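One structure is given below, represented as structure tokens, and several questions about it will come after.
With one protein chain held back, the other chains of the complex are shown just where they sit.
The block that comes next holds chain A.
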Amino acid sequence: MILDDFLVRATLAGVGVALAAAPLGCLVVWRRMAFFGDATAHAAILGVALALLMSMSIFAGVLVVSLLMATIVSLLSGKGYAMDTLLGVMAHSSLALGLVAVSFVSGVRLDLMAYLFGDILAVGKADLAVIWGGAALVMALMGWRWSRLLTATLNADLAFASGIDPRREQLILTLSLAIVVAVALKVVGVLLIAALLIIPAATARTFSRTPETMVVAAALVGMTAAVGGLQTAYWFDTPTGPTIVSLAAALFALAGVIANARRLLWRAMASRAGR
């Protein structure tokens, strides 16, 4: 069977995460929630530790802790702390606490790197089912609420006037973020999950004229980075998660160069036409 090949499983896992991360990553960028995504992802290591200690599924542990983290941040914001300070405190303390908690679990010291940086080559059939299940759920949520999410992103009052409660949309976004963190853990690890959300969306911005084209472009960039990064890591024997993110970063830089070159070309043509 084709799924018996570990490279095929890894490729499918990467593509699944890239697809779910695209609409979510765009919303995170538009709403300036990049650091929020980072904090949610860092909290995941605490979820891993708790899951191992209580011997329950890692997916569930990560999901619960990430959701808890997001909720605490939402509740505490506007209570005298600036959002970025609050997120800085929460992100790094949960990461540190998670690392300490993991040390209590016997026999997982070696696996720590896999949780921090991902271990996409070790994705099994059951992992694949979880990844695609979670990705499908997030894509369905995004598709269902897209118009409302977008209106709430544009302006909260505009949303209220159209009969949309922006707080509910924020909740759906937070839930989706926790799901994506939980499924992406195996692919790139807690330290690099936010990169998979932000970099493809930022790369896509240059070439997009509507929100939807930006999502499609982000999905393409994400998939290219996942598949290309996997191949590169295989041939050069480099760590897979970081290689995928490095390739995404290279695509981002390339997009910037192309956009600037295009702008210069337009200007040159315009000045020649004006002469």
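Quick note on the criterion: a residue touches a chain if its C-beta (ideal position, glycine included) is under 8 Å from a C-beta of that chain, and two chains touch if they have at least 3 such contacts; residues count from 1.
Going forward, contacts and distances are computed from a predicted model.
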Per UniProt, what's the omitted chain called: "Cytochrome b561", "Metal ABC transporter ATP-binding protein", "TatD family hydrolase" or "Nucleotidyltransferase"?
-> "Metal ABC transporter ATP-binding protein"
Touching the absent chain when the full complex is considered, from A:L3, A:A140 or A:A161 | A:A161
Out of A:L99, A:L150 or A:I172, which is the one that touches the chain we can't see?
-> A:L150
So which of A:A20, A:M139, A:M214 or A:A233 would be touching the chain we can't see?
-> A:M214
Can you name the residues of chain A that touch the chain not displayed here?
-> 29-32, 147-148, 150-151, 153-162, 164, 202, 205, 208-214
